[in-house]
Each structure stands twice: as structure tokens, then as C-alpha cells.
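Data block below; observations after.
Here the complex is missing a single protein chain, while all its other protein chains stay put.
Right after this comes chain A.
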Amino acid sequence: MSTPTPFERTVVVVPTYNEGAMVGTVVAELREVFPHVVCVDDGSRDDSAQAARAAGATVLRHPVNLGQGAALQTGFDYVLGRTTASHVVTFDADGQYLVADAAAMVELAVASEVDIVLGSRNLGSTEGQPVARRVLMAAALRFSRSITGIRLTDTHNGLRVLNRRAAASMNLRQHGMAHASEIESRIVGASLSWREHPVTMRYSDYSRGKGQSNLNALNILYDLAAERLGATA
């Protein structure tokens, strides 16, 4: 048996919630490069789990819907507890990301030996992003820079590569969408080394329809504030 390649030593975690129409394609594309794909089905009411399994993914199923942050944490727990993978990729199920970007980021993580590689749409290119979303993301970026103090060029980008140390430092408590801010603050808290890598985002009609509403930014702010106040307890 030959030494496993970096891609064979990587597990891709795909949080999935009612993505039956898309998740099969996404998993199939991922599996062309990454043999180990884990879908965390977050209590979907459609056939997401079957579609993912049919495309060759391992499916972990939350019996109830918890949120994307919780699904990611389940993925991290699985990778840390049940596999010997060196790296874990977080990848969205709605087809916004390119597998080629994930592969390039794994290669960067292995070659540079940083703990976490974050995708950045601002270093790369973004197709079809609505103007309102662009304005919102710019504001979110300024906010997150001032909170975490690390100079990222993008925030809340779902494409990331973590090594085992980074995955073990996560322990996400934000079950909703605020987990992305939480991941950034863990980078500071656990002194993780990080890099950014340009990624291309494909905002399709499907992903726009499936994605978060801009108003959800308010919920993220609220969750973060509640967490911060409660942190002293």
C-alpha cells in the first residue's frame, strides 16, 4: 500500500439541511478529488440524506434541526473521534464553492503547515453576488476585524481547511450562523496559525434562494452579544 495522499488524509464535512436537489451533485464533485466526504444531515425533511449517501458520502444524521454551527461541530467530533484524518474541509452543500478551491487550500495547508486556511471571496472572484449582500459583507468584515483583531479579507466564508489541532480547538457553542464569527475568535483564542486563500463563489439562483437573508445578520449580532454577556457566567 502506498502512502496516502493529502486528499486521502482529508475528510470533507458538508453540513446539509434540505439540500436534496443539490447535495448529490456536490458530493459527487467532491468525491472526484476527496475520497472521504461526510454529510451532516441537520434534520432535513427532504431526501438529502439518501441523495448524499447515494453519491458516496458518509451521512451523520441529527434527529432534529440544530443549525449549521452544530452540524459543523458534529463533523469535527466525528473526524477527531472516528478517523485519523490530518485535515478537515468545511464545504457548503448548496454548490457555492468549487472543489478545485478546496483542493488548492488543502495543498496550501499541508505545504505551509498552518493550522487553518480560510477561503476569501475578496481575494478571489465572486459571481452574481447581489449588491445588498456585498455592502452587508463589507460591514460584517469591518465588524469582525474589530472584534477579533485579525486582519482577514473576508468573513463568514464557509470554505475552510483545518488541521486536527484547529478542529480540536473549535468546540463551537453557536449553533446558528454566528459560528463563523466564533471560528474566527477561536483562531485568536487558541493562537492558531492561519492563511487565506482566494476562492470563487458561485451565487446561483439556487444558492440565493437557499442562502441566508440579509436580515439574518441581526440575528448573528444578537447571538454574539448574548454569548459575550453570558461568557462571564
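Methods note: contacts are C-beta pairs under 8 Å (C-beta built on N, C-alpha and C of every residue); 3 or more make two chains touch, one makes a residue touch a chain; residues count from 1.
One rule holds in what follows: contacts and distances are computed from a predicted model.
Think of the chain that is not pictured: of "Helicase Helix-turn-helix domain-containing protein", "Polysulfide reductase NrfD", "Putative conserved membrane protein" or "ABC transporter permease", UniProt labels it "Putative conserved membrane protein".
The residue touching the chain not shown here, chosen from A:D47, A:D77 or A:E107, is A:D77.
Seen from chain A, the chain kept out of the figure touches residues 40, 43, 58-64, 66, 70, 73-74, 77-78, 81-82, 173, 175, 226, 229-230, 232-233.
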